[in-house]
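My questions will all concern the structure given below.
Taken from a larger complex, these chains appear in their original positions, while the remainder are omitted.
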């Protein structure tokens, strides 16, 4: 591990980079040096300009002013991934895979192995197989991307990047959708690459990860360079402070005791559905119920079945004391049961549209006045949402696809909240959200629970489950393996149930 | 003071209509050269409602003094032609008559039922009781119905079997494919009524391909395509005759219409062109080598 | 650090976008200038009226097509649908003469029947695509063949004609004017306004756009995707029936050549108007301009015999391509790499 600040020429450096979209500036003279064999973390709040900088460093965007140097030489990087020829590879924050194609086809897209014009499929398949094994991903090279879970897709992205034999590997929030276990596997790969001398740039909102894996940290705030430090000189707290520019109080709100005598607002009995087997649980009024488990454990599938998004095979649901069958999402919504997807790009937001229609889409009937839509009410709602969730778009008319990832997530949250739910199901509530906003969201969740709304939090981030939830349901392979309360809600217990080492017959 | 004459007819989508187009353009050249004060305006249209629009435009924009019209279909164009009439223009209708009598001043017509009848008479003359024929019809339209019905009425009682009839849309490719299928389906066919020379070309190709062009097999087409007529002159046994339905009728109509302005004698009335049977004997007088048809 | 979050940079968006919106209008304007130069009579009141009246058919149908396309579908059957509806209307009205005479009642029965058929045909297309889960292109290619052959069948290969006395009663619907504008133009205006309102001011319009942009987002946003998609076809059917109601009195007949290629014209009008074929972005206003552009092209070509008749199609093709190129609205700007 290259210790101290090596004086070697950086392999890639940004020098005084500024960037504006139209007349909206988003980066102000930012500099950053990237060195071989070093993991350089880039952190900052949502919308700070991290992704923009990463895209400039890999040629997908051209800076408005400033220089990019490759091994000390001023270079205008070619666009559209052609910088790969220079050894610079970017994993985009938003997944960048062709859904209808297979894993193998995606990994080698644009640089297929061929012999005499013919695809060498055997070789490619074998190579992909190797990478998949390395990273511990149990899928076949021939699986179609559309059939994979979002985490698997992210892993495929990583495999794709690994396979490129990069000199500089830039990864924009690669771990946002990964569980800790997967993150561990991924980090093992990162360390291997580092030993081989690859320079790695890594964006994450998970500051513990940043501490664990990086050598250098650069902090951006509102498009300004705040500082670059050796990781060992920083604690997660000091990082957070640099990012946010103020002292951060407790991440998690104080836990409100839930009224154990409160009515069961939702009661699910023996639910069986695609990916779900014989699941039963209750949800009290005002309770925050966590759902934990490994990827693919069936947590999402449970709530998709409940909310009318997939078909139910058997089992019964009682809502507010009466038996309920939400056979459409609209029916669930009208009853006050809403589900916030973890897949914001494919299922959450219309990326090609503006914020306003996105915000009101889910709750649209609420905005109908007479025959027509009340656009004033929509505008007012947007203004409220922007304030409430601190959505930062320098340009309010930007297409949602051009919002920073974290701000997309905030908008998505605002979107489902427009329905004034009685039961709010949030799948991965803080995926891609910066620590400051995370804190806001946690407080917000606690507040609405305190108002009597029941909240289900599906999360792969153990700390947030532990810090937030009154009770925790752990799932494994479509079944509930345990329901934890009080003292039992701790990392080692959850892991045991999730991994199948422990199992209780329900209640 | 120019005399403006609008000439409106269907877009040429098959050879016969192209022939008509050609004759119209030739007539335009000839007549405009002959009478400098006559301006003929030729417009073709791809469907009845486009033709109705074209008539409106001839009237409102060009302010024509006379209209020569070959209606796409009789029914839908009756009203639009009537509107032109109301503007005071002289009306000449060609080929397909209007559905309301008395609108046109001049009528130049082909004779569709006659074409069917003449064809059937020729069949009766060459075939005997028990012989089999197949029919390839045109595009489903009134014209096709008139020809077909008259043919069937004439053949009735002759003992000749009509094995089946299918639409080949006055089109060579369709003629070829429908005939191929007839040949696969019916082992014994003695003659074919192809109704139109284009279809007949496809039929002949299919017969030759299947090697069933001998044994006295013959095909009767219709309209008077120059290649067909040339063949008849040369004694082609497979297509020994043709039944006339001349696309030049549009030129006749233009001539008569111009004459209505230029000559002193009366020109109004009906000009019905016969559906003459073209045989090696009379073929030469129906042969126009320069026409595209 | 909350307030400044939204700085205002509204300015930049306008340049590109407005041109895009203005594109079809510019194209139409240029056409009109050309028309006028060819022949001043182009701008005569009579010709303008003709032009507007003619645009009504395609225009009304294209308004419906805008919904279908915005929601990510396509309907190739509209031309044949118009033909078969016209045919059945005529049969029904002719049949109603015995019972109801040749008056208004009969005409109203005919119109009612047209609307029912339009809605029904649209519903069939819609259900086959959504419930039957068959590609819209195939469903409507199929129904296009079916409707077309049905009208041929009903007409016995010939032409169906409306009873002459009924025609007298019905005629004004095409030929009469109200406040200086022909009735078909009024119908076109009303359909356009209704369509614009539905697309831009109601939840339904939003739903269409959302579905066309991303069906799963729509589904997760509590939109009844199948229902909305089906409805777009029903609206299309309704538009076809309205167009047919004003078409029938024009020519008083229907045959297998009625409405041939109207589907392509309608779709072309929609796309010339700036709606995106893959869905997710619909512009009713543009569609109306698109319909006017197409009709004007035909009209202009009837204005001159400078060009061989055979080359009409070439002119039409060129103008359509150029019109859409204008509509793109970023001529001159460098092809952005992005």
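Which chain is which? They are A, B and C, in the order written, and residues in each are numbered from 1.
Keep in mind that, in the parts below, contacts are C-beta pairs under 8 Å (C-beta built on N, C-alpha and C of every residue); 3 or more make two chains touch, one makes a residue touch a chain.
Small disclaimer: the values here were computed from a predicted structure and weren't measured.
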Message: I see a single representative of every chain type. Please write out the full complex as a formula like label plus count.
response: A x1, B x1, C x2
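Here is the rule we go by: only the chains that are shown with their structure count from here on.
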Statement: argmin over chains of |mean CA - global mean CA| returns C
Message: Measuring centre to centre with CA averages, how many angstrom lie between chain A and chain C?
response: 44
Message: From the mean C-alpha coordinate of chain A to that of chain B, what's the distance rounded to whole Å?
response: 72
Whole-Å gap separating chain B and chain C, where each centre is the average of the chain's CA atoms: 35
Query: Residues of chain B that touch two or more other chains: which are they?
result: none
Field: Numbers and ranges of chain A residues touching at least 2 other chains
entry: none
Task: Name, in rising order, each residue of chain C that touches chain A in their complex.
output: 1-2, 5-13, 197, 201-203, 206-207, 209-210, 213-214, 216-224, 280-281, 337-338
- line: chain A residues touching chain C in their complex are 21-24, 61, 79-80, 245, 309, 328-330, 332-333, 339, 341, 346-353, 357, 360-362, 364-365, 367-368, 371-373, 375, 386-387, 390-397, 415
Chain C residues touching chain B - in the complex, by the definition given at the top: 39, 41-42, 44, 46-47, 50, 54, 57, 152, 156-161, 164, 167, 171, 247, 250-253, 255-258, 260-261, 298-299, 302-303, 305, 309-310, 312
